[in-house]
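Data first, discussion second: the structure below is written as structure tokens.
One chain of protein is taken out of this complex; the other chains stay put.
When the chains are written out, they are named A and B in that same order, and each has its own residue count from 1.
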Amino acid sequence: MNRSSVRDFVVGLFVLAGIAAIVYLSISIGGLTWHKAGGLKLSAAFDETGGLSVRAPVVIAGVRVGEIATISLQNDYRAKVDLELDPTLKLPTDTTASIVTAGVLGDRYIELQPGGDEKLLKSGERITFTESAVILERLIGQLVYGSAKRSTTNNPAATEPAKTK
Amino acid sequence: MGSGSYIALENIRMAYGGRRVFDALSCRFPGGKISVILGGSGLGKSTILRLIGGLVRPQGGRVVVDGEDVSRLSPRGLKTVRRKLGMMFQGGALLDSYTVFDNVALPLREQGGLSEKAIAEAVHEILKAVGVSDADDLLPGEISGGMLRRVALARAIIRKPDVLLCDEPFSGLDPVAIRRIEALLVQINRRLGMTMIVVSHDIHSMMRMADHVVLVLASHVLEGSPGQLRQNEDAEAVEFFSDDLECYQKQGAV
Partner (left out) sequence: MVNPVSQVGYKAVQLTQDLGSMAAFAVDIVRTSLTRPVRFAAFAREIYKLGVLSLPIICVCGLTVGMVMGLQGHHTLVRFGAQRSLGAVVGLSLIRELGPVLTALLVAGRAGSATAAEIGAMVATEQLNGLRMLSIDPVSLVVKPRAVGMLFVTPLLTGLFIVCGLYGGYLVGVGLLHGDPGSYMSSLRAVVDFHNDIECCMLKSTVFGLLLGLIATYRGYTSAPTSQGVSAATTSCVVISSVTVLLTDYLASALWGV
């Protein structure tokens, strides 16, 4: 029955196209990965994450090498960030992890700067050198306070009105 | 179901969409014979068939088919009883997206247990018996009214039921087509001893083929052989059978 076999073929195509669309959305855009059981798992502690979110990328020299798995609060009120990285990475033990911003108002992510040590970090270990996120408001506050302070040491009289602010 | 047993409606009380159709209807249909249900339009002839088939339930009374009260059966019980029944609907009621072959093969396929080859043989045999050939791949919308009825008949009898119910099999057909279907029905009855209950408007058909007639009138129901009913002196019956023209002349309309 010719009618039916052409139609069945078209149905098959349609189903494949639909599944392909969903797979494309999931993997290419949604970032679904089959969890490499052997992913390199490291952790790092920060004073301030500044709105870093789970699944944010981990980057070395601008290249994505992994993502943030979880963020939790340690007992000493610092933030513990667990990283899930490419298992083929070789990171020295003096690697630094910094929380940086994409652009001025963009999203936060983590940048790793590998150090020079011969010993390498193994899965489950900690990254010791960390740089917390810079909070813009505090930075501006520091600048204002800092310039106010400098003016006082130069010209005590002129800073009287500034002090009372 | 032997020819001694019968189908009977006992004291049926039936309302349909707010209208009272039957108050205390009782009638019998003898096994192995051709019964015709006659009567004016809208008086409930088709409803009787639906009651027998279990498609509608009465508000009171019993519908006895081969000893069982169909009106009280569970869906599973109904399924079993329906194996003994075949129904030919007005207009055929064939699945309009299935070909003629697939329509007639459907009951056998659903039943299971037969190879495609055996099914094809059975379908072709029955289509030949009803006089339909070379229509296997046609859709119901593509065949004539007379052919449609015959395909519906084929589908209804392919499982060799004990009883065949026909709802207005002759309506809308030309006299030649009517004769053909009539002949088929009589043939099937004589050859297979199948009980038949036919709803019809056509008095002449009835006279030719019926062994037993149930006449549904406005206020009551009369039963008997065709001869008996024609001679019945009941006023409504006489009016039903009388010549139309005579009737109008009596009323002074013509």
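In this section, contacts are C-beta pairs under 8 Å (C-beta built on N, C-alpha and C of every residue); 3 or more make two chains touch, one makes a residue touch a chain.
Predicted, not measured: the structure shown is a model, and the values here were computed from it.
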Query = Of B:60, B:107 or B:131, which one is in contact with the hidden chain?
reply = B:107
Residue ranges of chain B at the interface with the undisplayed chain = 53, 55, 79, 82-83, 85-87, 89-91, 93-96, 106-107, 110-111, 155-156, 159
Query = What residues on chain A make contact with the chain left out of this view?
reply = 4, 7-8, 10-11, 14-15, 17-19, 21-22, 24-32, 55, 57, 107
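The working rule: only the chains that are shown with their structure count from here on.
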Remark   = Averaging C-alpha coordinates per chain, one finds the centres of chain A and chain B separated by a number of Å equal to 78
